[in-house]
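All protein chains of the complex are present and in place, except for one that has been dropped.
Order of writing sets the chain letters: A and B. Residues in each chain are counted from 1.
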Amino acid sequence: MSERRFVLLMLAPAVLFLGFLVAYPVALLVYNSFFEVELINPSGRIWVGLANYVDALTSKRILETAQRTLRYSVFALCFEFIFGFGAALLFSAIADRSHWHRTIFALPLMISPIVAGLLWRFLLVGDIGILNYGLTALGIIPDPRGINWLSDTDIVIYSVAFADIWLTTSFVALVSYAGLTNIPRDLLEAARIDGANAIKRFWHVTLPLMRPVIAVVVIVRGIDALKTFDLIWIQTQGGPRQASEVFSMNIYQRMVRYGDLGEASASATLFLVFMIVLAGLAYWKIWRTDNG
Amino acid sequence: MADRAPHDFGKTVINAAALLLVLSYALPYVYLVSTSLKPAADVQQIPPSFFPDGVSLENFATVIGTAGLPNAFLNSAIVAILTTLLSLLIAVPAAYVSALYRRRITVLFLLFALVTRMVPAVSLGVPLFQIMKTLGLLDTTIGLVLAHTSTAVPLALLLMSAFFEGVPKELEEAARMDGCTRFGAFLHIILPLMPSGLAISALFSFIASWNEFLFALLLTSQNSKTAPIVIAEFNSVYGLAWGPMTAAAVLYSLPVILVTLLLQKQIVGGLTFGAVKG
């Protein structure tokens, strides 16, 4: 079999599958974005050209939301990565005995997001939020009403990220850990014999070999963070005063709550284009460099 | 002795740090379990207490008595297992060539997979509903498996391709010198070296399906309703049954704990390519 045919055959199932179940809906999405059309009545549509895009791009609200989404995602991603990668390094340092550590660390993955969102709401919200009682007991804040996590408009966008960080640090940790176990021991051993200390070994051996895994983790988690919707919706519904509203919430509201398929599709398409640009950059910068 | 002391000290610090991290990370889950064991009047006590005053199983009794829940658990398990298998079947070969046969088409393909991951789920729901309706797959296990697979494939694909990146191309060439076909080299030589990547991809495909809500809500109604939908029903407009909801969530997490424990062996079991090459 020729190399070319082999490649195509191996790709075919995935291409067909994703083409049918994802690309077609996406094409529909882009198509809908040029119409004034209601979700409930897709046959009654009026061509409006780029009007939906003009509306979206000139809306101050949408631009604010986009900025907020970026802040949220960077905040969440940083903590997820630091905690997750740190945990993976710790686990690999105690390799053969980290079995239970890793399983316990994966516990958040096992809770359905609706419950997780409510759980975090109840951990943070005034009066019943046990987090503030804990912080009070540790002497960090003077009394349990010290921080209004979900009603202070200055911090709420970060407070709602706690749930996301908690839920997905496990993903970063487990994938990174699996990546670490794939690093050939003899390479590390050789470096040690050459006299490299732990930090040098990490910097010159582990990190370069981990590059593909780190790239995938950062890109996938970055995309998911930008897409976050239900966790925040359950905690605050975007409030107070829209201070925790993120971009996909905007799409959801337009699509489902207002039934405005056209505008929602335009927002979603813009969102998609933005992410493609971002992911393209990430790809050229981190993933490809040493393989290109 | 003098030489070993700092080493032991370092180990102790690492162990303590790992333990602290894991325990603090587990706290919210423990709180969830403890809430599920509280009697109805105490689940949202003011001031809150971390542990229940007295253990009560009334929430679990309510959950087990909820019509349709055992069935929903079963549906969830079937859908999640089928989704995992189908996702790996579709994603692994594609990831393999994307990593080892890098060329323009595979790069484009990976970017395409990435883009499919970016689409907000809410904008996929209605088109998927219509596809499934046309195919007559509404409220069937297969329909939901297809929908879940469409979100699991991109993730499995990206993860697997990252793991395949670590495979030296020479390994495949060596296998083909020994008389393997390209496919044979993939199936018999390289795939068996990837237990950790496979385990991780399987785990996350499984979890993505196990907890998925939106597609399950739209695409199922009676026959193939999954547990996240039934759990969500504890939160009605007339009030949140938080006690039973936590109990259901705890019960629902138990099978995944088992799956994770089982897969942990595979995650560690990754062979080193260096050893193979040598």
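The rule is simple: a contact is a pair of C-beta atoms (placed from the backbone, for glycine too) under 8 Å apart; a residue touches a chain by one contact, two chains touch by 3 or more.
Everything that follows uses one rule, which is that contacts and distances are computed from a predicted model.
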Problem - UniProt protein name of the chain not shown, from "NADH-quinone oxidoreductase subunit H", "Sugar ABC transporter substrate-binding protein", "3-methyl-2-oxobutanoate dehydrogenase (2-methylpropanoyl-transferring)" or "Cytochrome c oxidase subunit 1" - result: "Sugar ABC transporter substrate-binding protein"
Practice task
Name every shown chain in contact with the chain that has been left out of the document.
Solution key: A, B
Handout entry: Candidate in contact with the missing chain, chosen from A:Pro13, A:Pro42, A:Gly86 or A:Gly134
Key = A:Pro42
Completion exercise
Contacting the left-out chain: of B:Leu19, B:Ala40, B:Ile81 or B:Ile142, that is B:Ala40
Fill in the blank from the handout: Which of A:Asn52, A:Ser92 or A:Asn148 touches the missing chain? It is A:Asn148
Handout entry: Hidden partner chain, residues of chain B it touches
Key = 39-41, 44-46, 125-126, 129-130, 133, 138, 217-218, 221-222, 229, 232-233, 235-240
Handout entry: On chain A, residues whose C-beta touches the chain left out of the figure
Key = 39-43, 61, 125-128, 145, 148, 150-151, 153, 237, 239-242, 253, 256-260
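Here, only the chains that are shown with their structure count from here on.
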Completion exercise
Seen from chain A, its contact residues with chain B in the complex are 1, 3, 6-8, 10-11, 13-15, 17-18, 20-26, 28-29, 39, 83, 86-87, 90-91, 93-96, 98-99, 101-115, 118-120, 122-123, 127-130, 133, 144, 166, 169, 171, 174-175, 177-179, 181-187, 209, 212-213, 215-216, 219-220, 223, 226-227, 229-230, 248, 251-252, 255-256, 264-265, 268, 271-272, 275-276, 279-280, 283, 291
Fill in the blank from the handout: Seen from chain B, its contact residues with chain A in the complex are 11, 14-15, 17-19, 21-22, 25-26, 28-29, 31-32, 44-48, 50, 89-91, 93-94, 96-98, 101-103, 105-106, 109, 111-124, 126-128, 131, 146-147, 149-150, 153-155, 157-159, 161-163, 165-166, 181-183, 186, 196-197, 199-200, 203-204, 207, 210-211, 213-214, 227-228, 231-232, 235, 240, 242, 245-246, 249, 252-253, 256-257, 260-261, 264, 267-268, 270, 272-275, 278
